[in-house]
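The complex appears here without one of its protein chains, the remainder shown in place.
All chains are identified by letter, namely A and B, in their written order; residue positions are counted from 1 within each chain.
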Amino acid sequence: MATPNTASTEDKRSYYLYLIPGVLGFCAIVLLPQIANLALSFTAWKGVGIPRFVGLQNYERMLSDGQFWGSMSHTLLFVISMTIIPVVFGLVLAALLFDYIRDQFGETVSSLFRAAFYLPQILPITAAGVLWGWIFNPVGVINIILKGVGLGALSQNWLGDATYALPAVSLVIVWIQVGYCLVVFMAGLSRIDPALYEAAELDGAGWWQRLVTITIPLLAPEIFVVVLTTLIAALKVFAPIFVLTAGGPDNATLVPSYLTYYHFFTTQRVGYGAAIAVVQTILTIGLAVIFLRFQSRQAGRE
Amino acid sequence: MADTTLTSVAAVPHAVHDYRRHGTGRWFVLALLSFLLLLVLFPFFLALSNSVKSSVDYAMNGPLSLPTALDFSALVKFWNLADFSRKLLNSAIISLAVAVVGVTISLLNAYAIGIGKVRGSRVILVVLLLGIMVPQESIIYPLYYMAKATGLYDTQLAVIIIFAVIQSAFGTYLLSSVLSSFPREIIEAAEMDGANRWQILWQVVVPVLRPSLMVVGTFFFIWTWNEFLIPLVMLVSNNNQTVSVAMGLTRGQNMSDPTLQAAASLLGMAPTLIFFLIFQRTLTRGVVVGAVK
């Protein structure tokens, strides 16, 4: 008797057709390789012939591999240049530009500053790397300046000396990252009600007090996003190392991504490289899950 | 009369307040920021001024002085040495193709998720996002192997396919949220007007969504342009390489000539700089949504 109307439900199913190209592509390009990589991490393989199953041997080896632990500790150090310094700089700059420069000198000046600080972020890292490689050259700009101001004794082979290579690379990374934090924070500030600032000003709060009592607490979601995304990025640093130091000198700037690349394509220890990549992936997914949890909680609140 | 008195009275406390707060301090802050800005931009200045210097000029006056005369020989030399026009063309083809294909895939996915509200869309989005957040090292070797097996190794097609898929995972996420707030009644009106799914997508959704599609496409373009690892692994022959890869490999080459190195970095950055100047607004505003990348 009752014939339920199935027209719309039938149509609903046809929406799935639109997912086919994307999902197939994703499976072939991302999911399948990811699984293959995981499988490879339990094998010994030179890239030709049949991989030999070795169980957890690659992971056991990692535990006692000085290069691996060195690369991990450098990643931790990169947290300073990828996350901590850019976030602090970004916050202060954003607050200055948004709450002071914009008031005093207008929107144009503040967006000009923003665009300029953001510029390094948008460049191909390799091109920036060529530039910095030249600046850090033993006969490059930095040493020439030092000599010029009478501090010639301080000049170094910045990228070629194990003591200075890591700080030098970090400086480049800070140069790249500040703009990203700045732009996200400024966007966050624009959603804060200006009345809050006016109220705080009338209450006698100075610029610094406003930064600490209003800007930072209200920017908490953006700070969280930036911290997590830059942490994830810190785990993946590759191009600057490849271009500036190739992991050297003496492994002083080795990072997991570079180590993986090195084992894949130089030593041909594919299984071992895959195992390092798996560790990186697990760490990234851990951070990413926190990030997504947070995002959906934010979305739920809106 | 009464009016003017009123306004001037009202203005006084504000003026006093302004004076106290701003005074000379504002110039100090501006000077400080400008100094920082110069520091950030200084490398660009160096690249520019030294790449239009002759080697002799550099040897005599060092990197900090302005060129005594414009000399493009370093630029020309690097251009020819690196076969730069070829690299530019390669980058442009790959980035453009990725932008177009990537946006199309994103659009199709987002149509099903944002408008079709298909079941399981949350799971799909999370998997897509996780997929692009993990380091590319963890898929590069299998991709390399697959490319070799299928004969796509060292072809631009391989890089285009890979990036179109990877970028579209991100584009799906962005466009789905845009589309989920697409006015439902407009879709329904088109349904009532007799349009089918496919027609609604291309005749109603796409034209309305065009600005967002352009933003996403711009991002895909520039991200792909800047990508390094995958093109590095996939494109070995000189003729297929992108600007980014060519830059990454200059270090290994003999680049003792400082003006040549400056010229290389300038040329490497120039296309992106130009692009940045054109799309500055889109790009700086879009980073916020791009935070997941």
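A few comments on the model shown:
Keep in mind that, in the parts below, a contact is a pair of C-beta atoms (placed from the backbone, for glycine too) under 8 Å apart; a residue touches a chain by one contact, two chains touch by 3 or more.
In the analysis below, contacts and distances are computed from a predicted model.
A chain of this complex does not appear here, and its UniProt-recorded name among "Sarcosine oxidase subunit delta", "SufE family protein", "Nitrate reductase gamma subunit" or "Multiple sugar transport system ATP-binding protein" is "Multiple sugar transport system ATP-binding protein". Of the candidate positions B:Ala158, B:Val204, B:Ile230 or B:Leu260, contact with the hidden chain is made by B:Val204. By the touch criterion stated above, the residues of chain B touching the omitted chain are 183, 185-186, 188-196, 199, 203-204, 207-208, 210.
The criterion applied here is as follows: only the chains that are shown with their structure count from here on.
Considering their complex, residues 11-12, 14-19, 21-23, 25-26, 28-34, 36-37, 40, 47, 93, 96-97, 100-101, 104-105, 111, 113-135, 137, 139-141, 144-145, 148, 175, 178, 180, 183-184, 187-188, 201, 225-226, 229, 232, 235-236, 238-239, 242-244, 246, 256-257, 260-261, 264-265, 270, 273-274, 276-278, 280-281, 284-285, 288-289, 291-292 of chain A touch chain B.
Residues of chain B that touch chain A in their complex: 21-22, 26, 29-30, 33, 36-37, 40-41, 43-44, 46-47, 62-64, 105-106, 108-109, 111-113, 115-118, 124, 126-146, 161-162, 164-166, 168-169, 172, 197, 201, 222, 225-226, 228-229, 232-233, 243-245, 247-248, 250-251, 258, 261-262, 264-265, 268-269, 272-273, 276, 280, 283-285, 287-288, 291-293.
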